[in-house]
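Everything on this sheet refers to the single structure shown next.
Missing here: one protein chain of the complex. Every other protein chain is in place.
Per-chain residue numbering starts at 1, and chain names A, B and C are given in the order in which the chains are listed.
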Amino acid sequence: MTDRLRVGIVGVSGYGGGELARLLAGHPNVELTYVTSGTYAGKPLSAALPGVAKRINLTCEKFDVQTAIERCDLVFLAGEAGLAMEHAPALIAAGKPVIDLSADFRLKNPAHYAQWYKSEHKAQDWIDKATYGLPELNKEAIKASKLIANPGCYPTSAALALAPLLAADLIDRKSIIIDSHSGVSGAGRSKFGLDFHFSEVNESIKPYGVAGVHRHVPEIEQSLSQVAGEPVLITFTPHLSPITRGILTTAYANLKADAGDLQALFNTYYADAPFVVILDAGQFPATKHTEGTNYCHIGMAVDTRTNRVIVISAIDNLVKGAAGQAIQNMNLSCGFDETAGLTMAAVWP
Amino acid sequence: MTDRLRVGIVGVSGYGGGELARLLAGHPNVELTYVTSGTYAGKPLSAALPGVAKRINLTCEKFDVQTAIERCDLVFLAGEAGLAMEHAPALIAAGKPVIDLSADFRLKNPAHYAQWYKSEHKAQDWIDKATYGLPELNKEAIKASKLIANPGCYPTSAALALAPLLAADLIDRKSIIIDSHSGVSGAGRSKFGLDFHFSEVNESIKPYGVAGVHRHVPEIEQSLSQVAGEPVLITFTPHLSPITRGILTTAYANLKADAGDLQALFNTYYADAPFVVILDAGQFPATKHTEGTNYCHIGMAVDTRTNRVIVISAIDNLVKGAAGQAIQNMNLSCGFDETAGLTMAAVWP
Amino acid sequence: MTDRLRVGIVGVSGYGGGELARLLAGHPNVELTYVTSGTYAGKPLSAALPGVAKRINLTCEKFDVQTAIERCDLVFLAGEAGLAMEHAPALIAAGKPVIDLSADFRLKNPAHYAQWYKSEHKAQDWIDKATYGLPELNKEAIKASKLIANPGCYPTSAALALAPLLAADLIDRKSIIIDSHSGVSGAGRSKFGLDFHFSEVNESIKPYGVAGVHRHVPEIEQSLSQVAGEPVLITFTPHLSPITRGILTTAYANLKADAGDLQALFNTYYADAPFVVILDAGQFPATKHTEGTNYCHIGMAVDTRTNRVIVISAIDNLVKGAAGQAIQNMNLSCGFDETAGLTMAAVWP
Partner (left out) sequence: MTDRLRVGIVGVSGYGGGELARLLAGHPNVELTYVTSGTYAGKPLSAALPGVAKRINLTCEKFDVQTAIERCDLVFLAGEAGLAMEHAPALIAAGKPVIDLSADFRLKNPAHYAQWYKSEHKAQDWIDKATYGLPELNKEAIKASKLIANPGCYPTSAALALAPLLAADLIDRKSIIIDSHSGVSGAGRSKFGLDFHFSEVNESIKPYGVAGVHRHVPEIEQSLSQVAGEPVLITFTPHLSPITRGILTTAYANLKADAGDLQALFNTYYADAPFVVILDAGQFPATKHTEGTNYCHIGMAVDTRTNRVIVISAIDNLVKGAAGQAIQNMNLSCGFDETAGLTMAAVWP
């Protein structure tokens, strides 16, 4: 095992970190050598993640950047916001690539960061060195990057649904509406409170962050603007639905021209995207079809009565929306097969 | 109890019929005298509905229109499609008002019926005599009606969300998008199949009827056009979510003018609507807040970045979306208090 | 409304208190005049319980015993443990009967209280004045009582399942095993933490309090011993299941004699118990059949291969297991019809 890449997970006891551990344990090219957790430091990983007992025999440690440098060839940051701004520079200086699952380096415009995250960005010099890790849009840049900002879950589902239409200049850029429903794991493991209490979430659907106030708005707009080559503003409504994993995004836009064969358009656009599944005409995705996997399923149709296109995407928010995409980014950055460790079928039913 | 209205439920073993039984059993002005079910004929009602044991001591019978006329003063039709077209004329001729929970008499244009329901309407003479039973739009007509077409669940949630905006001519009528998520009971009790198998529905969200093919589209458009005074076309996407009861509708439209105080606008519009709850600014509904009740909760906000209004409504699809609204219609038609039998708080959590 | 009983709910924002509000709002003999909540004091009740908007127009207040005495004829205590030990004496001295939903006065032996609740009982003089409010066992005492200790949820389901067998001396008292699965609302609204986080509870079943360490053990044994006329020790295993409401209890015991017609035995034993439904032979309960109601459904069978009887009961933990039973106790204590306000059919599906 000496020639495997030694990787560390900072924040292994959160849902994103735990999912990294699950997936990396089965990855053919890496060895998991360092896992940190403030809550579980000193305890076996199975105390934090009962479903790894007898499979991953590691002990959680407190995060220490020097230890990470010594023990790892690459580090995933999956802990609280701000970790990457604080520690990525030292890790990268020591030759250790960083894949950051937080929002620290997602937004290219520091003013946007300040506006949406209500604080000044603390490592502005590094923003330009970071690559937004959505491989379906930025594959070549990711291959060359040592600091990868892993996208948010909603932005992944939204960008994949709309990019081909914007690239083909088929839709009115001012007409885009994105309606998303997420499972509760998207809120993370450290948020307790009534909003995530089983009795209050179960059997209920509710919106939140209505009318352009969710922090994923600028991130979605950044990706869509990149593809469109012009600024794109969207209306985005996230909802909380009583499932653990999964995001279903239903996106709407007015067509500017004849849509033609949309399935062909999408298949061509995603010809080099191993994790995007374009469904046949008349087929639509369900979140369960992607559960536990890094795949994004996309279906679409044109409402000919209103000349509007509807594109629907499904992902597992913890995999393609977080840990799986982070590993896909590692694969690209490290020269592994893009799909290494990520080809599992969905856990179904 | 001799001065109570004697009512019958045709199709009591379906979810709509069962809900009528639950609610009518607690209604102060009626006596339930006749319940029919093809599947459970000859068996106690508790065989079909285990949760009425010791509370409703009736036996299911096969439906017979003469028996209904003899035993009832008013009849709810909650069985299969077509019952009302076949039997409402005889019931009404015998002086028995009919409240029909099917789609038989919802559409005013028989061509629309033929187009969306794929068959000729069989009682076209009666279409004009039927009243579309959405009390918040048609209260006076309902009071005078003997044949009430109870609205569909999605159309109720959509019309209540958008009517005040159209009435005030605040939104672009071509910009309306309605995104709805429904619980599984909306599919009814007689649809088996994998689409409703617990293992395949659970933990999954999926769209269906995408791009203007759901039969509720013309019904929603009919209500919105009535309010707008002009034809309205919509884009509507229904989704199946893993809850038993509830519809959350998120409606989008472009503002034509300054929205002003939307809460005030909605509160004024619904001043005489006892079952509509307009939430304070910044508050949004959850389906669970309406569970088991006839109330519709509505919240709204303007996305100032895109000048779009988002209105979100929640109902229980089996109550305000079916049986409760039917009873509200009965109350109006029979001169009872509009809220009689329907003032319960939500079952929560 | 002047001749209605004025009642107060202390702790209205918890799940038990909220359920009291829901049920009392529809009770024909009472008027809800005082609701208290530490968290929501000063806010409308609908801030704590969104599903009462437009139905119950009360404001939450901070609890004050003098105000309770002034405003109420009877007080339900549904707040934290210890409230009844502290305040019931004053309320009763002022002529205000108390129905306490906590465990303060359930155990007749203060040594048991100290052992299981890890603190000395602070109102030992009042233990004998309190009546254990399980109407199916203690109806006459409840009618005469001014301090009623409302039973726990598991103890209700277990005692109702086993009482007829012990009363008839049919089972080996040393062989009783009680295996119960509860919905998450049983944990109450104030317990946050990962144990009740949707993502960790959902799709999971787990035991807790295994091997005689749950505080409901002595309460169950007290009821069963009362019926048996001799001490009864049990093995009890509670489990947390991913539903919001409901307890299913599966009880096992070795038969000492020919069981005969068990359905007849149970029906006779519960002849005066309006809320107990004995299912026909071969029929078994489901928690959903009792949802939102005060009814307990019971089914049973003999395993002739092992000469063991299995009795299975289902209740809604928040109704028959808490608020509904409290109202049943009020009805008895105040001379109302035992079923007043409690005859609703289950919310189903």
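Note that contacts are C-beta pairs under 8 Å (C-beta built on N, C-alpha and C of every residue); 3 or more make two chains touch, one makes a residue touch a chain.
On a predicted model such as this, the values are computed, not experimentally measured, just so you know.
Contacts of the undrawn chain with the visible chains, over the full complex, involve A, B, C.
Of the candidate positions C:Thr244, C:Asn329 or C:Thr343, contact with the unshown chain belongs to C:Thr244. Only one residue in the set B:Val184, B:Cys296 or B:Ala326 touches the chain that does not appear here, and it is B:Val184. Against the chain not displayed here, chain C makes contact via residues 174, 177, 179, 181, 183, 199-200, 202-208, 210-212, 233-235, 237, 239, 241-246, 248, 250, 252, 284-289, 291, 299, 301-306, 308, 310, 312, 314, 349. Residue-level contact of chain B with the missing chain is found at 15, 183-185, 187, 189, 192-194, 196-199, 201-203, 242-244. Taking the whole complex into account, chain A touches the unshown chain at residues 15, 18, 21-22, 25-26, 49-56, 185, 189, 202-203, 244-245, 274-275, 277, 285-286, 288-293, 295, 297, 343-349.
To be clear about the criterion, only the chains that are shown with their structure count from here on.
The touch graph of the protein chains shown is complete. Closest to the protein's overall CA centre, chain by chain, comes B. The count of contacting C-beta pairs peaks for the chain pair A-B.
Separation between the centroids of chain A and chain C, computed from CA atoms only, is 46 Å. Between the Cα centres of chain A and chain B there is a gap of 39 Å. Chain centres here are Cα means. That of chain B falls 35 Å from that of chain C.
Listed for chain A are residues 183, 199, 202-203, 242-244, each touching two or more other chains.
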